[in-house]
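All protein chains but one are shown at their positions in the complex.
A, B and C label the chains in the order they appear, each numbered from 1.
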Amino acid sequence: MPIDVPTLRKAFPTLARELDGQRLVYLDSAASSQTPVAVLDAMDHYYRWSRSNVHRGVYTLAEEATDLYETARTDLARFVDADPRGVVFTKNATEACNLMAYAWVRRNLGPGDVLLTTVMEHHANLVPFQYAAGDLGFEVRHVPITSDGLLDMDAAANLVADGRVRFVAVAHVSNVLGTINDVRGIAQLARAAREDAVVHVDGTQAVPQLPVSFRELGVDAYALTGHKMLGPTGIGALVVRPELLETMQPFLAGGEMIRDVTLDSVTWNEIPHRFEAGTPMIAEAAGLSAAIRFLEELGMDAVRAHEEQLTGRLLEALTSIDGVTVHGPTDLTVRGGAVSFEVAGVHPHDVGAMLSSKGVCVRVGHHCTKPLMRCLGVNATARASAYLYNDTDDLPPLVEGIEAARAFFAR
Amino acid sequence: MPIDVPTLRKAFPTLARELDGQRLVYLDSAASSQTPVAVLDAMDHYYRWSRSNVHRGVYTLAEEATDLYETARTDLARFVDADPRGVVFTKNATEACNLMAYAWVRRNLGPGDVLLTTVMEHHANLVPFQYAAGDLGFEVRHVPITSDGLLDMDAAANLVADGRVRFVAVAHVSNVLGTINDVRGIAQLARAAREDAVVHVDGTQAVPQLPVSFRELGVDAYALTGHKMLGPTGIGALVVRPELLETMQPFLAGGEMIRDVTLDSVTWNEIPHRFEAGTPMIAEAAGLSAAIRFLEELGMDAVRAHEEQLTGRLLEALTSIDGVTVHGPTDLTVRGGAVSFEVAGVHPHDVGAMLSSKGVCVRVGHHCTKPLMRCLGVNATARASAYLYNDTDDLPPLVEGIEAARAFFAR
Amino acid sequence: MSMEDLYQEIILDHYRKPQHRAPVLEGESVHVHHSNPLCGDEMDLRVRVVDGQVDGIVFDGEGCSISQASASAMTVAVAGRELDDALALTEDFRRMMHGDEPSRPDDLQDGIAFQGVARFPVRVKCALLGWMALRDAIETYERGASAHTVEHDDDRPPSG
Partner (left out) sequence: MSMEDLYQEIILDHYRKPQHRAPVLEGESVHVHHSNPLCGDEMDLRVRVVDGQVDGIVFDGEGCSISQASASAMTVAVAGRELDDALALTEDFRRMMHGDEPSRPDDLQDGIAFQGVARFPVRVKCALLGWMALRDAIETYERGASAHTVEHDDDRPPSG
């Protein structure tokens, strides 16, 4: 069923806000999505009714809290088609990538080994590995992009050809170009060159927008974040093949991830608990469950169809403005909802400020992708990103704002 | 002003719950405290009014969100009397201890060095350092406890005497024995033996109960958690002397903690941002601010006075029951609110279940302090912990429940 | 929870008057020691196998009422059974603890009284301690060994 945006918008309180008497036009969902009331209610219910800590509590509240938390794990596993034993909750996608860097990369890679990543990665999926490379002396290679913003698969094939690539870190969907990468293809390339290559995917921008099947992608690990998929802040996850997770070293140590400790030895707990230390994000997990159920009710196919169509209209609207250049693929079938653009003669800060004065929220800056900015030959871009609660009504204010910025600032 | 418990309780929705027609008696605040409506409102306000990501957003919502987040930092700094530039937000206290382990201990300690900790630590303040010791080959020493549950300061003096102790990890308040440790004294001992010793304190149980001045304690780092101090789940902090924080290596890498990245180099951001990677816990920070203001309005002296008095009554009530033994100090001036006890002939699980059947919530188990359990010669204990919303009305149900457990189970 | 939800009369009977509780077993074929570091439960289980059957079985241990009573009920339910049959019954009990309907309620005998424990996840491992020790004892015996020590805090599906 197609998404009925006007009805849907009622579920998102912030969208009803006015700014200086103007309708709020939120086009920054690639940075963080709005949160529906159902998610807030789920968290509230925990705080008002079952407030307590999880695990090993023998009383009713603690049992309820544990149940909420563990249900979130199975909900998320179902949503991305993975095994719940491989679902590790983190505070955000960045921690999920770091978990992979500490618990696998730093324990396995050294001089002579190669880690493959791409020039379009978000810093979260790049710097943890660069940092490890600096400490441990392995090599990092980067897949370049083609002029239409796709990963250069021929180059990728060359980069893995010597069989030294043991780990691949790649985004499923770019937060700047919008590109939907063929991660299945990359995994096959990498494994063809070296059977035991571990493939880690940054799915942060994919999970909110696309139907994702971890099993079908055939990758080893997959990072995501709650606050971009209608969920609360403060929760993310790393989804790992359980067989791989079993072999990974612990990362954060402390309560809950331990089976036994003496003064000089420690026995770790089972997966996935071995990777979750300390009191978890209980309310946030309850909120994430509600967000998943909200998305499931709409259906991810419908979400994707809506996004694809609206992004098409957004691209048309932007390219029709004089002096505006858009980055990234024009083929909508390999494109997510983030659209980065430049306005000739106007600094992105000034574009953003003018849009803000018209109630339109877009992000400006390097979007935590400095290497990609260098590839594109820019310092920063403005980025509009639509989501399921946006529709074509949101495009005219964007266009007017950009035109006003041109008129006001361009010298 | 003394705390008016009946009025105060109205702010805590879960406390109004009934369980099988019985009043809920919540005595598990050392595991997680209840959350007042003001905290829920603060989070709700963010989600319903300013929902967006922080940092570098040029539009109104993003400015408001950034303001909420950075205000939480100054609120927390004021609350524990520290410099906001040394306040790093984490997801919980466990991550805060791991941050110290990764960003300082693992970068500085090696064979020949010694790390001093105590037998009463929570796993969060023990295992990250044990784990590092296993990887790096430094020695770990443990301060033992006296028969009345205090740290053995003479033994501590001996343990630091050879000048090899470079790092100290010690709890401010024990979550099992309730002991308030003389961390200032320990820091002086350690520094007398070795000027540059770094002293890291686990303040998780102290911050909710005591007025804490980081500056007066004269320690280097201090970990705490939000969910035990009326705040939400999913947020904690490490407070560090800025001069030390400046010298620490990054831990989690990713967005926001970076100044610049090229394909093969990275420049880190300023403190404290260098230690906060990825989208932070925005709603949680807003909630923590509200929790701090709630505590400040009551006054931490009043909170402490209430706790000291009530804990005295709790100890009296427990020791008056036949077959009940209490662990930890009897001197109330060196005691926080956690009271661990044993019931002769009844397994803690069964004590907990009987209490639960009477609506009384206590924690049973090893409380993530296995080494301490071994010292005490037990496998597990039951633990009752009162907080500012408890009063003497909550003691009779506890006593009756324990007596019923004795009658029902003791063989 | 109410006490009756968890502590059925049958359970309490086994707790108060455990069956086959003893520190030694004459002619013992296999002995396993299991402990659950999370709650401190300890269990010694000894089995005498004759002609592929559980000819004798005793347990000894320390732990909460649920773990002790469940071990007692287990010994009664499996005494005299073929080893394979005892393993199959163990699996039936394990699944029951995870919320499935038991397929052999009669054979579980008093073990059926523990069905309600499934609703108390924290206690599931208590109820399973004796049964998991039995499974390990049989597997140890079939491997040709006579003793085994295991630390665990949870059950897993059968290894085979």
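FYI, a contact is a pair of C-beta atoms (placed from the backbone, for glycine too) under 8 Å apart; a residue touches a chain by one contact, two chains touch by 3 or more.
Here the structure is a predicted model, which is why all the values come from computation and not from measurement.
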item	value
Neighbouring shown chains of the undisplayed chain, as defined at the top	A, B
Candidates B:Arg56, B:His142, B:His347 or B:Arg363 - the one touching the absent chain	B:Arg56
Residue, one of B:Glu216, B:Glu270 or B:Glu316, that touches the chain absent here	B:Glu270
Contact partner of the left-out chain, one of A:Asn269, A:Ser356, A:Thr369 or A:Ser385	A:Ser356
Contacts of chain A with the absent chain, listed as residue ranges	20, 347-350, 353-354, 356-357, 364-366, 370, 373, 378-380, 408-409, 411
Residue ranges of chain B at the interface with the undisplayed chain	56-60, 62-63, 66-67, 259-260, 267, 269-270
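Methods note: only the chains that are shown with their structure count from here on.
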item	value
Chain A-chain B separation of Cα centroids, rounded to whole Å	31
Distance between the centres, which are taken as Cα means, of chain C and chain B, whole angstrom	38
Whole-Å separation of chain centres (CA-atom averages), chain A against chain C	46
Junction residues of chain A - those touching two or more other chains	56-60, 62, 260
Multi-chain contact sites of chain C, meaning residues that touch two or more partners	1, 37-39, 122-123
